[in-house]
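Data first, discussion second: the structure below is written as C-alpha cells.
All protein chains of the complex are present and in place, except for one that has been dropped.
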C-alpha cells in the first residue's frame, strides 16, 4: 500500500542550525503511518482502544538534504507485510514547490529516505498475528 | 573514545503506550554526543559559535525493550573517526537499577542499540576536515 | 487582525493521560501567530533573516476541556498592537466536527483560552519599534 502526506516544517521543529531537527522526521513518519492505516479503514486510535499497538522495532534513515522552517514536503510511504506479524514502512521525503519558498521548483527533490519495522502487539507487549482487515492493504514484501 | 551518560525518562518523553516515544531516543543520543565532545575538550556550543556544525547524515536503531516514565538509563557511547571528516557514534542504552523502580536489578539490561554518522560542516553545509583537536580522542574505525 | 488555523491533534502531541500534553498548545499558538503574520504579508522566516525576532514575554492559558489524538481543532486568534513595540495575541481553541471523531457535533466547542505578549527585538534582544508594515494589520488594543 502506498500513501502520500504533505505538510510544512513547523518553526518548533527546527533547531539552532536553522533546519528541521533530525528527530522531527520520526514524528512525520508516524503521521504518515497513521494516515495510511486510516486509509486502510482503521484509525490508529481505534486500534489502541482495542488494545492493539504497533510499536517501532527498528528504524533507519539517511538525510540527503536538510529542510528549513516553512518548506513544504511530501512523504511517500510504502507499507508492506513481513512474516506473520510484522509491518514494514519505507519513506521518501520530497521537497515540494511552495508559493513562498520554492515557487519555481519544477520537480520535487528527494531529501530523505527511511524505513521502520513494526509488530502488532497487545497491551502487555505480546506479538499478535497480522490483523485480517489489513491483509488486503499490505502486500507481502 | 567512550562515554557514559545517565538520565531518567521524563514524563513528557512517554506516549499513550506508556513508554518512551521512539523519537525521544535521538534527543538522548544527541546529549550523549555533546557530553562526549565536551569530555574531549570542546563544548558543542563553542563549535557552533565558530561556524562548525555536526549534522546527522545517517542513523539506525533497534529497540529491544521499551522504557517507562521514571526509569533510569545509562547510555554507553563509542565515538570513532571515519575517513577524512566523518564521525561515527555507536550507542547502547541500558536499564539501570533504581531505588524506586528496579531496586533489585542486579545487572544493567540492554534495551536499545543505535548508531549515527556525522560530518563536520561549515555554516553553508560544506564538509570540513576532521578538526585536529579531536584527532586524539576519536580513533579511526 | 483575526486569524483562523485548523489542525488535527498529532499522536506525538498526546501523553500517557491520552490527551494533548499541555505544552503542545504553545506550538499550535506559535503556528497561529506565524500564519497571521504571513497573512499580514510577512513570513516569520523573512523577519528572522532580517534580524527581527518576536519572542514571547508573557503567556497565560486556561484549559477548559482536554483534547484527544486525532481530534480536529480550530484556533481563532486576535492580534493587537500594544504601546510602541508590543504585540498581543488572544487565542480560542475550538473542537470541530470531524467525520471520524465527532461527526454529529453541531457547534464548535470552546476548549481553551490563552494569550501571549510579544515584543519585536533585534538579534541582541534590543526592543525595536513596531514595524510599519504591520501597523495597518494590528489595531491598537
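Order as written gives the chain letters A, B and C; numbering starts at 1 within each chain.
The definition used in the following text is that a contact is a pair of C-beta atoms (placed from the backbone, for glycine too) under 8 Å apart; a residue touches a chain by one contact, two chains touch by 3 or more.
What you see is a predicted model, and the numbers here were worked out from it, not measured in a lab.
*Asks:* Specify the shown partners of the omitted chain in the complete complex.
*Replies:* By the stated touch criterion, the chain not on view contacts A, B, C.
*Asks:* Please pick, from C:7, C:35 or C:59, the residue that touches the omitted chain in the full complex.
*Replies:* The missing chain is touched by C:59.
*Asks:* State which residues belonging to chain A touch the missing partner chain.
*Replies:* Counting over the whole complex, chain A touches the hidden chain at residues 11-12, 14-16, 18, 21, 23, 69.
*Asks:* Would you write out the residues of chain B that touch the absent chain, in ascending order?
*Replies:* Counting over the whole complex, chain B touches the hidden chain at residues 10-12, 27, 30-31, 34, 43-45, 68-70, 100.
*Asks:* Take the complete complex as the reference. Which residues in chain C touch the chain that isn't displayed?
*Replies:* Contacting residues on chain C, toward the hidden partner: 16-17, 19, 22-23, 26-27, 30, 48, 53, 55-63, 66, 125.
Going forward, only the chains that are shown with their structure count from here on.
*Asks:* With centres defined by CA atoms only, which chain is the most remote from chain B?
*Replies:* C
*Asks:* Nearest 5 degrees, what's the C-alpha rotation angle taking chain A to chain B?
*Replies:* Angle of the fitting rotation, chain A to chain B: 180 degrees.
*Asks:* Copies chain B, chain C: same or different interface, half of numbers shared as the threshold?
*Replies:* Same; most numbers are used by both chain B and chain C.
*Asks:* Closest chain to the overall C-alpha centroid, by per-chain C-alpha centroid: which is it?
*Replies:* Central by C-alpha mean position: chain A.
*Asks:* For chain A versus chain C, what separation do you get between their C-alpha means, in angstrom?
*Replies:* Inter-chain centre distance comes to 26 Å.
*Asks:* With chain centres defined as C-alpha means, what is the inter-centre distance between chain A and chain B in Å?
*Replies:* About 23 Å, centre to centre.
*Asks:* Averaging over Cα atoms per chain, report the distance between chain B and chain C in Å.
*Replies:* That pair's centroid distance is 34 Å.
*Asks:* Give me the residue numbers in chain C that touch at least two other chains, ranges are fine.
*Replies:* If we look for residues of chain C contacting two or more partner chains, we find 11-12, 69.
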